[in-house]
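Quick one: this structure, given as structure tokens, is what I'll be asking you about.
Shown here: the complex without one of its protein chains, the others still in place.
Coming up: chain A.
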Amino acid sequence: MEEGKLIENGGMPKFDITDLNLHYGTFHALKGINMKIRKNEITAFIGPSGCGKSTFLKTLNRMNDLVDNVKIEGGVKLDGKDIFKEMDAITLRHRVGMVFQQPNPFPKSVYDNVAYGPRIFGIHRKAELDEIVERSLRQAAIWDELKDRLNKSALGLSGGQQQRLCMARTLAVEPEVILMDEPTSALDPISTSKIEDLAMELKEKYTIVIVTHNMQQAARISDRTAFFLLGEMVEFNETGKVFSMPKDKRTEDYISGRFG
């Protein structure tokens, strides 16, 4: 897949993860993960349920901090800076946004949903907010559908619209990285393909990491794929290679549908 581009981006990785171990109480959920995630690429995490891929994703913007009894060892560097030691979680989450599995708009209007992020950074001028809201909704390809109902409750939208609104809400704070935790698992095929198209467009400006249960999805949109099993990262390579000639027997078994 797009060999030239991968080489072009071969500079400093966006995320540099070294020897990452994570424990939930006594459960060893992530075992010695080493990985470099590159800029302006879509990196997909695949693997069966409970393999640690979502846990790993949530480590990247420290959402795991909110869970009790989590112990994390090892280093995660964002642009060379350790996210645990040299950054606070709030700043980190400004830079590394997240889209969740279930669409989770706030029980507010469409406008207030998108304007929430800018507002907590202290942007209150109406004109500026208007501009951010329009730009973000356009980026999320949902402006035309929603421009006439900005003041309506976001909870009245369809699931697919809600998820794209959540993308717009994340884009409004202009993060550098967008983490997506199975963003399409609750959506119908048409909404799914819209989200996928969106992810492909957004990688021009952002770095995207997506967890997916759907292997076709990983194959369709990602540049690189990591396969996780029982807390270990079994294989990480260019997506084309992972799916056409996996190096590890376990990866091959999984993608050929022998388990999972």
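Side notes on the structure shown:
FYI, a residue touches a chain if its C-beta (ideal position, glycine included) is under 8 Å from a C-beta of that chain, and two chains touch if they have at least 3 such contacts; residues count from 1.
Here is the rule we go by: contacts and distances are computed from a predicted model.
Per the UniProt record, the absent chain's protein name among "Spore germination protein B1", "Stage V sporulation protein AD", "Phosphate transport system permease protein" or "2-oxoglutarate oxidoreductase" is "Phosphate transport system permease protein". Contact with the chain that does not appear here is found for just one residue of A:105, A:183 or A:231, A:105. Considering the full assembly, A:173 is the residue among A:17, A:78, A:110 or A:173 that touches the omitted chain. The hidden chain makes contact, of the residues A:77, A:93 or A:224, with A:93.
Screening A:61, A:136 or A:184 against the full complex identifies A:61 as the residue touching the chain left out.
The chain omitted from view is touched by exactly one of A:21, A:40 or A:153, namely A:153. Touch with the hidden chain on the side of chain A covers residues 61, 63, 66, 90-94, 97-98, 100, 102-108, 116-117, 119-120, 153, 155, 162, 166, 169-170, 173.
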